[in-house]
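Below: the structure, in structure tokens.
Yeah, one chain of the complex is gone here, protein chain that is, but the others are all in their spots.
On to chain A.
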Amino acid sequence: MFELLGVPPQVLLGQLLLGLINGSFYAVLSLGLAVIFGLLNIINFAHGALYMAGAFVAWMLLNYLGIGYWPALIVAPLIVGVFGVVIERTMLSRLYHLDHLYGLLLTFGLALIIQGLFRNYYGISGLPYQIPAVLSGGQNLGFMFLPNYRAWVVVASVLVCFATWFAIEKTRLGAYLRAATENPTLVGAFGVNVPLMVMLTYGFGVALAGFAGVLAAPIYSVNPTMGEQLIIVVFAVVVIGGMGSIMGAIVTGYMLGIVEGLTRVFYPEGSAVVIFVIMAIVLMIKPEGLFGRTA
């Protein structure tokens, strides 16, 4: 077997895969943030909490209603999305005329409430969620062992990211959306129901977070704190990528996941902070972000 810089390939590839999985979550979450930011101009601080809620909804569907993984993959994001729509209608929509920072503060408060509620009822020890039978086990690729479920996470996230990108950049609905991002008043004047679109966009953005949560449930234990660390890293990802482009958010997410995985191989102590260091470097060299359009 060949060795790279004294690192056995099993370790390297194993960490690369782990990085790719983390990257999948970064990509789906930062995509949701970017979609929401594009139209609503707010940063959804509750994104991490809603990701966690997605995992919990999947767990509840299984344990209270006997609904398995595959239906939950659709149903849980829908429930989270509907919850998002309620938030948008009852709260966020009152803040559009104000400074965008108020949206950040509001969603921060919501994140505290959601996390606190789940912590009260389910504790912080975490609940197990079984990998669906079809995806248990793994493939021996000769040089490493590839668990089926992890491969599925990567595939599913790529599919969802691609579908979202396609819907926004290539379809008629997406064109309305992009137009409303540029000038909501004018789009409204053409007879498009902009408030409805804003509502559904927020719902869709948080449904993406819920989807990521269901994907994560069998890998990490279902835990009320699973979203809070992640969301801050995703914020850094978003700053690095810039939220101007959908593709940018996706690519940056995967890329940084892989970089983080590589750091874990070559300099484990730095793996927790590498993304923040990259953010600092990007801020020095290209403050608007790698794919950003405006500062």
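Here is the rule we go by: a contact is a pair of C-beta atoms (placed from the backbone, for glycine too) under 8 Å apart; a residue touches a chain by one contact, two chains touch by 3 or more; residues count from 1.
Criterion: contacts and distances are computed from a predicted model.
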{"item": "Choices \"O-acetylhomoserine aminocarboxypropyltransferase\", \"AB hydrolase-1 domain-containing protein\", \"Branched-chain amino acid ABC transporter permease\" or \"Pyruvate:ferredoxin oxidoreductase, beta subunit\" - which one is the UniProt name of the chain not shown", "value": "\"Branched-chain amino acid ABC transporter permease\""}
{"item": "Sole contact to the chain not displayed, among A:108, A:165 or A:266", "value": "A:108"}
{"item": "Chain A, residues in touch with the chain not shown (by the definition above)", "value": "42-43, 91, 94-95, 98-106, 108-117, 119-120, 228-229, 232-233, 235-236, 238-239, 269, 272-273, 275-277, 279-280, 283-284, 287-288, 295"}
